[in-house]
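Supplied in structure tokens, the structure appears directly below.
As you look at this complex, bear in mind that one protein chain is not there, while each of the others sits in place.
As written, the chain order gives the labels A and B, with residue 1 at the start of each chain.
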Amino acid sequence: MTRAADALLLVALSATILLALLAGGPALTAADAARVLRGEGTEEAAVVVFHLRLPRLLLALAVGAALAMAGAALQSLLANPLADPFLLGISGGGAASATMAFAFLPMASLGLVPAAAIAGSAVATALVWWMASGPLGPSPTRMILAGVAVNAAASAVILVVLAATPSPRLPGALAVTMGSFAGATPGAVLWLLPYLVPPVAVLFHYGRDLGLLATGEESAATLGVDVGVVRRRVFLAAAALSGGAVAFAGIIGFVGLITPHLCRLVWGHSLRRLLPRAALAGALLCAAGDHLARVLLAPTEIPVGVITAALGVPFFVALLRRSA
Amino acid sequence: MALAPDVTEIVFALSAADRLVAVAETADYPAAASRLPRVDSTSVEAILAHHPDLVLATTAGNDPRTVSLLSSLGIRTCTVDPSSLERIAEGFRLIAEVLGIPDRGGELADSFRRRVQAASSRVRALTPKGGLYIVWWEPLIVAGPGTFHHDLLAAAGIVNLAPGGAGRYPRLNPELLLDHRLEVVVVPDDEDSRTGFARVAAAPVGRRLTSGQVALLWLPADPASRPGPRVADALEELVEKRLAGELALARPLNQGFVPRLSTPGASVP
Partner (left out) sequence: MTLLAARDATGGYRGAFSVREISLEADAGRCLAVIGPNGAGKSTLLRVLAGILPISAGTVLLAGRPLERWRRREVARQVTLVPQSVSFAFPLPVQEVVAQGRAPHLGPWRPPTARDHAAVQRAMAAVGLEEKAHVSVFHLSGGERQRVILARALAAEPRILLLDEPAAALDLLHQETLAWAVRQRLKEGVGVVVVAHDLNLALALADEVLVLQQGRVVARGEPGAVISPELLREVFKVEAEFIPRPDGSCVILPPLR
């Protein structure tokens, strides 16, 4: 069963990648794009495929993988199936800061929006940690409550900022809060790497410990987990993954929450088995979602979060009802 | 009282400015408008403080809830819907009517229609070109069908490539900027869109814009984005620029940073 699911996942992912490159937009026919992939097409067509579609695809894949892994890790770390980067306020903090930057920075410094998002995520992360810290260190329940509070504050900030945004910038500012891969450049993908690679290594290293933490902190401690250290490092890693994602793609809901659960239903709860599958499934969900967002009403773009939710939720409900 | 700058402008054009007790904070044309008392157009209390007996609003920019709350409080309201050039003209007539000067409204509307007619007849002979009216560069947001910008393009002989059915200002796949159907883009000329353009022009997605394959037509931002009488000015300027572009095809020339030409070798009508 899990073998077949692995194969299915890989096939679906490959198909989506090919589709996104061949039929990702209005400028090229699929045949022209195919010629580029064979190394034959015109220079103009190559620009479309390699400078527009490829970075966008890579960003969608990377962000999907990052969100799904962050969600899977946070769910186990906090022993709470509802935990995800959004619930913990990390995405919200990044989006609030990005919206603020977009609304008020001089136009020439709009390149700083991702940096602002990273800073916002970092502040939100620190706030959650600080609010949750009790005499015995931050407990999972307190972290979730603190996350909910930070998230609510971030939403409020976004609303205030949108209300105060000068009207010519309003559509753009709204678009920032809605999440999209449209702004992808090769640079953005490279910038994302430091937010991706070390955190993933951390999550894999603590994969077994995270499995134990899912049965509670005391239970994990009795089995040799250095709870304080693991909690700090994994939370930081998950925050970096989420912050990087929100910086370059805005808020894309549901991926961090639903993908890990989908994968848990199919592949079980061992983090070592789960993380790579969640990463691939998250990448698939985001890439497929972005493809649909581009083609459903082409050339109009639908906010990709709408699509990922529309794709993920029914699938999730079906699996949830079927599993005991 | 006028709750939006374009409505203010219409009242001035109808020579009824003496009827205005206050205008929206953003009203700055004509210069005399800036000297009138300002009111926060989102605040019903602030509006009531001026004791208006008539409130003029627009669907483009005013919250309909504010307007309906005002009329439920017994204040006469009038809302124009400038979603096409014809509706803009219709708005002139409507406002003139509620101000009790219907003749002046008819005149203003007719002269507006005549100017639109005249301008568009100058480009009628040209082959229509595919184009976009750019509201924002990154993300790419354009004016779609159901906006007067759409009409503006049509009147200047430009076929709007923005699809309908996805909101009036849809967000488009930036790849469209590399689509060969795109021949003209119309951009309101302000600091934001200049800088936005510079960013896009520096990226691969801006290739066709900078290589001269797409004609860039900059319009003064103020009349182009305010659906008042001066939209006719904007249209005349747009037509002027289109014609200049077509003429320039005969003698290729490069204007540097902002190319305004169509593809060399395109057919001259």
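In the analysis below, contacts are C-beta pairs under 8 Å (C-beta built on N, C-alpha and C of every residue); 3 or more make two chains touch, one makes a residue touch a chain.
Computed from a predicted structure; not experimentally measured.
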Omitted chain's touching partners, listed by label: A
Of A:S76, A:T99 or A:N151, the one touching the omitted chain in the full complex: A:S76
Omitted-chain contact residue, chosen from A:H51, A:R231 or A:R264: A:R264
Omitted-chain contact residue, chosen from A:L87, A:L212 or A:V266: A:L212
For chain A, the residues touching the chain missing from this view: 75-76, 79-81, 135-136, 205-209, 211-212, 214-216, 218-219, 221-226, 264, 268-270, 324
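One rule holds for everything that comes next: only the chains that are shown with their structure count from here on.
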Partner chain B, residues of chain A touching it in the complex: 24-27, 44, 47-48, 51-53, 107-108, 110-111, 167-169, 171-172, 175, 180, 182-183, 185, 294, 297-302
Sites on chain B touched by chain A in the complex: 26, 61, 135-136, 138-141, 161-163, 165-167, 169-176, 178-181, 190-192, 195-196, 199, 203-205, 207, 225
